[in-house]
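For reference, the structure is listed below as structure tokens.
The other protein chains are all here in position, but one chain of the complex has been omitted.
Let's turn to chain A:
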Amino acid sequence: METGRTDSPASSQPKWRKVAYGGMQPGFDDNHIDESFLAEMVMNANVVKRSMLKVMLDSVSISQYLCVVALVVLVWTYTLQSIISENLLLLLDVIVLGLGFLVLVSTAETLSFSLLLNYFLKISFFITALYVLSPIYHTLTRSISSDSIIALTASLIVLHLFLHNYSGSTVKALGALENPSFTSNISLNASIVASLLIASRLPSRLHVFAIVFFSVQVFLFVPLVTYCIKKYSFRLHIFVSFVLMMVTLTFVYRLHTLLFVLFFGVLVFVNLVCPYWLIRIQEYKFEINGPWDEAKLCFDITE
């Protein structure tokens, strides 16, 4: 039994059709391969050609946030070593809050007074609650050794960085279409737990209050602020990121040389090696589409 093409004269032979009904097609075996076989297959239809510069500039967002987290960790370290006093911390809180609002107000296109009032109300509620709760946080992990706390904090921060949504913002920004995803919520929670753990190692309640307030401000609102900056002007975003990187690298260098080398390595990896790597592996991309793909719905499902 050979493949059906050869037998029976060509003139009387009906054409092979791509149909399943009507039994075996006369003159053709069931394993007949027509010229139309795989004709509807489309390869690499959705592949985007990426330019190296574009990818590098996009990866700046990641290194920018890495710097932000590194700065927070620096503040934690100095506070734990009692280099930063509680008053300085409170001053830092106020500066960060003021800067954040300044950026929000100056970059937003539509910002009503009532919304600002709403923000202020929420923040004052938050501050009050945090102040009331700080004695509890102060003694939260007294029975656990500092080593465990540091180790746990470090792993939580790694988890936070791993799951963080680098392209969006942790809280829903004005005009953003989507709500934060599940993973980005986990990431935010990890960072807040980490800051509470660190706070519980500090000497006084005011310390605890100030450090938690500072960390939450940064982890919750810095992504929003950077998102606003990026939307406002990409050049400004790049400029801010470079300033942040320089500042962070200087502080890390003053803390420890090895850490500086490591951190610098990470920045180079994120901004130069990874984009190059991505462009290189693009040529291995092999995407197949065809009639067997599951159809995509062209409307949103509202549950």
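The rule is simple: a residue touches a chain if its C-beta (ideal position, glycine included) is under 8 Å from a C-beta of that chain, and two chains touch if they have at least 3 such contacts; residues count from 1.
The rule we apply is simple: contacts and distances are computed from a predicted model.
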| item | value |
| --- | --- |
| The complex's invisible chain, by UniProt name, from "Pyruvate dehydrogenase E1 component subunit alpha", "Proteasome subunit beta", "small monomeric GTPase" or "phosphatidylinositol N-acetylglucosaminyltransferase" | "phosphatidylinositol N-acetylglucosaminyltransferase" |
| Residues from chain A at the interface with the omitted partner, ascending | 1, 3, 18-24, 29-31, 33, 37-38, 40-41, 287-288, 290-299, 301, 303 |
